[in-house]
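Removed from the display is one protein chain of the complex; every other protein chain stays in position.
First chain written, first letter: the chains are A and B, and each begins at residue 1.
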Amino acid sequence: MIEGAQGFVAALGALATPMNLFHVAWATLLGIFVGSLPGLTATMGVALLTTLTYTLDRDVAILVLICMYVGAIYGGSRSAILLNIPGTPASAATSLDGFPLAQRGQAGYAMALATAGSALGTIVGIVLLVLIAPPLASVALNFGSFEFFWLAVFGIVISGQLTGNTSPLKGYIAGILGLMVAMIGSEGIHAHVRFNLGIDDLNGGIALIPAMVGAFGFAEVLTVMYRRKAGLVADSSLKDRGFPRLRDLWRFKFTIGRSGVIGTLVGIIPGVGEDIGAWASYAAAKRSSRTPEDYGKGSTEGLTAAETGNSAVVPGSLIPALTLAVPGSAPAAVLIAALFIHGVRPGPMIMIEQPTFLYSIAAMLFLATIGIAVFGLSLTKLFILVLRIPREYLMPLVFTLCVIGPYALTQRHFEIWVMVLFGLLGFVLRQMKYPMAPLVLGIILGTLLDKSLRRGLTLSDGDLTPFFTRPISAGFVAVIVLTILAGTPPVRRAMGRLVAPLRRSREQEGR
Amino acid sequence: MRFESATSDRITAAVFFALGAAMAWGGYTMDRLEIRQIHPASIPGLVPMILGAALMLCAALLFVGAREDEPEGEGSWEHFLVAAGWSIAYALGMVGQMPFALATAIYLAGFVGWFLWRDVRPERPVVTAAGVVVFSVVTAIAISALFRYGFLVRLP
Partner (left out) sequence: MTITTFGRALGLSAALGLAAAAPALAEWQPDRPINIIVPWSAGGSTDQVTRVVAPILEEALGTPIVVVNQPGASGSIGTKAALDAPRDGYTWTANAIANNATYAVTGLVEDTSIDDYRIYLHVANVPVVSVNADAPYQDFGELLAAMKEEGTVTVGTAGVNSSGGMALAALNEAAEGGLGARMVTYDGGNPAVLAAAAGEVMATTQLAVEQTEMIKAGQIRPLAVLSDKALSVEGLDPIPPITEWLPDMHIAPDYFGVFIPVGAPDEVYETVDKVWQEHVMTSEALKSYATERGADFNPSFGEDARERAMPVVIAEACSRVTRGEAVMDPSEIGIDCSGMD
């Protein structure tokens, strides 16, 4: 505990140079823009920025990416409140109470509360990150090939289950498709080239970043252009209060604490991201509220719960990303790829090999939090202007970046082909209500699953029993079976009464 | 044709089933590397076989369980085709064949221009057209310069 605090303070001191603060400022601001513009998601922002910052120093590059991530998740609340269109899926729950507040002329106050909620949620998450990650890493040191195999399976199953909009089946299919993508190219045990379809460029496999830029960038551009034009009616006459009342924040202390913890825990679950964190916090706050009837009609408590919940997911999703190399959300998957590019190997050894790195990440999150608090409370009018950029101008610009990004990493036109192909595939799958998070998770976990299974079978001389009898393995098996059972229609119907009605009413497809 | 209908679910189920079968077959016939004396449980085709079978199972369940969802607002196929076609032409056709800034300027002007004329129908076409051209050229040059000199990224 004390060690964690010391590590955090030391890392913060090392990071807080004027140059780094400059990076924090522009990256957070850019993140808020990306988040507030419907059609630009946090995942896309982080993926594009990874390709464009790979020439920077390791710490600066990671700092910039984290600021983008935190900023984008927060920025989504702007358009949710002002336009009733969540800027990113993470803010779908925010619009339920944020937009009614704006209609009553309290848009400024709603945005201030959202800012405070986001900042406090991230801070709760940071505290839990520093507390949970080191013990989790030491537990993970006991993971062998058998456990890593089940961890990969668990990640796909739980992510497919929780993000599959109408049926978990589509989530599972998306996950399997991602795993299949990971099968392409040279495999990690015997270096045999699989499924290269006669194309030499595929021998090295499909890189995550071009695929993500396609599935989250190009696909999003296509989705935005495909949809009928939404009427943008931002009310720019903000006359009400732009600062949160401390009295309100104190009144919501339990809501904020609860939502922060729920958001962080949702973040830890592999591939289950900010949107679910927001819905889960919102549902929990409503159930324990003294005024549940206000929810959906402009409840400040509900707004705070949703924004605290989605922002707390960010540090939460980095907990498994750093200690297990299993991403807690889609943007965290990109961050793992970025860490590898910059020579950091996330996984159980990180606390031994680079014991201070975890605290650097916590300090980066903290700097980003300060960034959103400062910009969120001061630059309200600017963000409203940004919301008025017409999509005809914005979308081709985004696509231009989607072309530069993948090419910048490897200088191969092949990566642009990958981006385009995944864009088209992502568009079609998204229209058909397939969630994108399990697909991404599959691409990143495919090699782990493949290598762990075959390594485990070599260790046991082809015997399957250790996969079921070792204690941690057995635990994973039990959880996976329960998860799949919970996805079957009868169980699902019973459970669905808790969260589903809320989610379905405002479902925002794709992530 | 709508994306979220029982029919489209059945069609994709068939496609996925075929894909799963192809991968399972590919895994089954994959080189077992006997010459390298590897452990028979670590053959490269093992996981593709499992994944292929899993996808076939899921596809079968999808086919059986396909049912109508409440339809959502439909989009515009014309918009989609123009946006996709023009973007692909830019990414795969123009980039690399001509200077990046030029390709980007042409792409931006085409994209913005088409959608403005299609959706908004400007009242003063000459002024709007000039605005679009200026926007495209300035943006294309700015992006190229920013990434080349700011982020030290090599452009196509």
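By our rule, contacts are C-beta pairs under 8 Å (C-beta built on N, C-alpha and C of every residue); 3 or more make two chains touch, one makes a residue touch a chain.
Keep in mind the model is a prediction, meaning the values are calculated, not measured.
The chain not shown here is touched by just one of A:17, A:103, A:138 or A:203, and that residue is A:203.
Considering A:103, A:138, A:411 or A:488, the position touching the chain not shown turns out to be A:411 (whole complex). Touching the missing chain, out of A:79, A:304, A:317 or A:447, is residue A:447.
Subunit A residues in contact with the hidden partner, per the touch definition given at the top, are 54-55, 141-142, 144-145, 182, 185-192, 203-209, 337, 340-341, 343, 345, 349, 353, 408-412, 415, 443-444, 446-447, 451, 455, 458-459, 461.
Note that in this section only the chains that are shown with their structure count from here on.
Annotation: 21 Å between the Cα-based centres of subunit A and subunit B.
Subunit B contributes residues 3-4, 8-9, 12, 16, 19, 23, 26, 30-31, 33, 36, 38-48, 51, 54-55, 58-59, 61-62, 65, 69, 73-77, 79-80, 82-84, 87-88, 90-92, 95-96, 104, 107-108, 111-112, 115-116, 119, 135, 139-140, 143, 147, 151-156 to its touches with subunit A in the complex. Residues of subunit A that touch subunit B in their complex: 51-53, 55, 166-167, 169-170, 172-173, 176-177, 179-180, 183, 187, 189-190, 192, 194-195, 218, 221-223, 225-229, 391-393, 395-397, 399-404, 407-408, 411, 413, 416-417, 419-420, 424, 427-428, 431-433, 449-450, 453-455, 457-458, 461-462.
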